[in-house]
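Note that this complex is displayed minus one protein chain, with the remaining chains in position.
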Amino acid sequence: MEQVSQRIPLIDAAEKLTGRLRFAADMTLPGLLHGAFLFSPRAHARIVEVDPAGALAVSGVIGVWWHANTPQNSYNSSIWFAGQKALADERMFPPVVRHMGDRVAVVLAETEAIARAAVTRIVVSFEDLPAILTPEPTVAHAVAAAGVEEAIYPDPVEQVHFTHGDPDAAFARADHVTEAVVYTPRSHHCAIEPHVCVAWPEPGGRVAIHSPCQSVYAVQAVVAQALGIAADRLHVTKAPIGGSFGGKAEPILEPICALLAERTGRPVRIAFNRHETFTATRTRAASRGKMRIALACDGRILGRETDVTVDIGAYCTGGNYLPGSMLQRLVRLYAVPAERYRGRAVYTNTLPTGAFRGYGSPQIHALGEIVLDLASREMGLDPVAVRARNIVTPGALEPWQGLSLGNARGADCLHRGAEAFDWTRRRSAASGRGRFRTGVGMAAATHINGCFPGEDEATTATLRLTPEGRIELTCALHDLGCGSDTTLAQIAAEVLGLRAADIRITPADTDTCPYDLGTRASRMTYIAGEAVRLAATALAAAIVDTGGQALNAARSEIRLRGGQIEAPHRAITFADLAAWLSVRGTDTPSATHTHRATANPGSYAAHFAEVEVDTLTGHIRVRDYLAAHDIGRAINPMLVEGQIYGGIQIGMGYALYEDAAVDPKTGRMRADSFTRYTLVNAPEMPPIRILLVEEGEATGPFGAKAVGEIATIPVAPAVVNAVNHALETRLTELPLLPERVLDALGQGSSS
Amino acid sequence: MKLTLRINGSVVEQDADPLARLSEFLRQVLGLTGLKEGCCEGECGACTILMDGAPVHACLTLIFQAHEREITTVEGLGDAGVLTDLQAQFAGAGAVQCGYCTPGIIMSAEGLLRSTLTPSDEEIRHALAGNICRCTGFETIVRAVAAEAARRCEAGC
Partner (left out) sequence: MLTALAPVRPSNLAGLASLMAGPRPVHFIAGGTDLLVSGRRLPETGVIVDLSAVAELIGIDCSGADIRIGSATTVASLEAHAGLAARCAALAQAAAECGSVQIRNRATIGGNVANGAAAADLIPVLALVGARLEVMLRGGVRTEIALGDFQPKTGGLITAVVLPGRALLPRSAFAKLGARRDLTISRLNMAATAEFVESRFRALQIVAGALGPRPLRLNRAEEALEGRTLDPDSLRGFMQVLSTEVDAAIPGRASHAWKRRAIRGVGLDLIARLCGLSPRDPVFEEAL
């Protein structure tokens, strides 16, 4: 194939590399106003009074808005279509602030500097309310709820119970039972582009919103709900996005930016700084999970019991989906004949949580894969062998929703990865007895491909030949930087005999693109890719038809190749065909296809890590890494590898450094800057080898499956398992800070 | 206050607040938006420019401190719209994803390659320690810089 399976550079690489791509923060608009927020310094408090006089007195200030002069519609920032049922508990400016960093007021001014200076002159008095700062005490939830007349603190927000088979019988006949509790931290996306939004009035009483987002339609739905207006008054376009990882999936600034543009009749930009992006957007939810596994002496999992609590923070957002999402992922990795699962999502007066690369998967995999590793060690079994014995096989049905897992090639990842890593030899090598100990560990993982069986899992793509002879793809696409636009262009180009660069992709726009769920749930390649492939196939047929007429050749004689429409001994270009049609007053061909998913196969992976631990300082260094991925087929191996490299980087941070914990006494986020929140930088990264298992998935475009989220999911447990191997410890609290490592060695505060 | 600065090979005379950050001036007044403000604390490196050929943070420099210094931004590296060899290496290696940190990384890499002829991978990683990319895992970036170093070495520059 000419395009598929090729290592093609991003179609927008040049604009990015030269700095010419204009992100929302780079735009200039005549008359642009700038907003700056006053955030709550209290974890939970009623706002008694807001006095804006000091801010209004500053020259250049346009106005101040807070709960008393803004719409008080409750909304849920995680919805993705109008009318979606979701607990709507957020307001643009609430009368009762629920967490430090909650929005109290916004100042609009001629410059950002003026707005930021004026914000400090707003005087607010608060009446403190009891705050819940840890997810455990249910009693505290009741107290807090009683203190607020209209606030809703159901506890839990959501719970999911699931039983499959007979877990009690499984534990009764088990040869071995392992139990452990695993903690995963609150973590932050740290996209290098801070949150930003631009809005401006449009004719007809409409407001345009230009936002780096993951779904223009989600933005439209949320803003309409917040402002209490019809969705079609909002014209949302996707701005280039400087990284998201789920952090920009939920509109934060958009409702307020749109409101201010409407109120003032002028363009408005609100740009968070780094501190605000840390403390006033979203994070990945922290979790506490307890798991018991019942095993037979040969390593077969007989049964499993899981109890997980996730702290979703101060607003529901999509946190109520987490217990179900975690269950969905849990049951797709191993064939477990007896399962009992209880998942709860609870409120706290802390920063709300949301999507972050995996949506519950990193948490549930940390739990499942660390505990399974401990079980293997206790039984003296090889962790790869135990996983291979239990991993699902192609065509298996998962027990929760009864879906086929498709061409599930987890076993290939385990076997090929272990062999390439030289697992057996390295696992049995001595870890060392002195200061530096080495160990190897691994973890397996699975992730979904799209939202099926959700009823709205569909993408509509339109491809047309333009009068200039180019191919234009119209679809509400949101490339988050992973290169999904390039991947989709390769798919269309492959079908049409073109190059990826020949496909022009129109930016997502609610006025011109049909509804789409946007970039979420690892659905771009698998769902949107198949929609594009089918639309391209239909367009190719139409071009063959008209090309046949233009060349006076039979359909069967026509080939689309090298940018040309070829018949025996003669050919024309796409531009020639467009011109030929234009002369005849005929429309150029186009094709629209709506692809509705009918399956949700699993992507699989096995990651292998070697670590070195300094037993004096507790510092861990990942020295070598191998990732094997069941990708179906890599449309663009270079971009697939890019996802895996980046996923490993984020996963290493999750395992070793990153913790956006909230101080349980004050409610303040401790690591609220890049100085305090340690990220993996270039010198930390180990050498990485990648193996792609390309066995094809019948329901995916050219056999392709997803890689974006799964790339980061097995990383943390693989690293933790390697450390536990090196030290013979049972470390289960992430991240593995040096203090925790020394504690586990009996050399910390407890010794 | 009237300021005279040398930016991308041109002398720029401009009224500006001399105590504003250089990053704000370059972005907002001159429209050189290739550099980004990612943290304003010298941690992310998205605002990296060359000052007298050496990588520095534009966000931690006041405008008046740039007086009589030669400032180079990503816009000053090549001809408009044409990739430099270094940038072409990045594209070919898959060393760009979302693109937000990319101009800063290009400037750090350019600074390194101007001062070090044959950097090892370790030296490249050390030189890029002050640039956070959250997308790529740095692997392809290191490869692109190494490839460009090798190319320059062969080309004898």
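Which chain is which? They are A and B, in the order written, and residues in each are numbered from 1.
What we mean here is this: contacts are C-beta pairs under 8 Å (C-beta built on N, C-alpha and C of every residue); 3 or more make two chains touch, one makes a residue touch a chain.
Computed from a predicted structure; not experimentally measured.
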item: Touching the absent chain when the full complex is considered, from A:Arg22, A:His161, A:Arg435 or A:Arg584; value: A:Arg435
item: Options A:Ser431, A:Thr506, A:Thr537 or A:Thr678, residue touching the unrepresented chain; value: A:Thr678
item: Missing-partner contacts on chain A, residue numbers; value: 113-114, 117, 273-275, 433-436, 614-619, 621, 657, 673, 675, 678, 680-684, 738-739, 742, 747-749, 751
item: Positions on chain B where the hidden chain makes contact; value: 1, 17-19, 21, 39-43, 45, 48, 51, 54-57, 59-62, 64-65, 67-68, 108, 111-112, 125-127, 129-131
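To be clear about the criterion, only the chains that are shown with their structure count from here on.
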item: Gap in Å, rounded to a whole number, between the CA centres of chain B and chain A; value: 29
item: Chain B residues touching chain A - in the complex, by the definition given at the top; value: 27, 31-41, 43-44, 46, 73-75, 77-78, 81, 83, 87, 90-94, 96-103, 106, 122, 124-126, 128-142
item: In the complex with chain B, residue positions of chain A that touch it; value: 7, 9-10, 12-23, 25-26, 28, 189-194, 240-243, 245, 273-274, 480-483, 638-639, 641-642, 644-650, 673-675, 679, 681-683, 685, 688
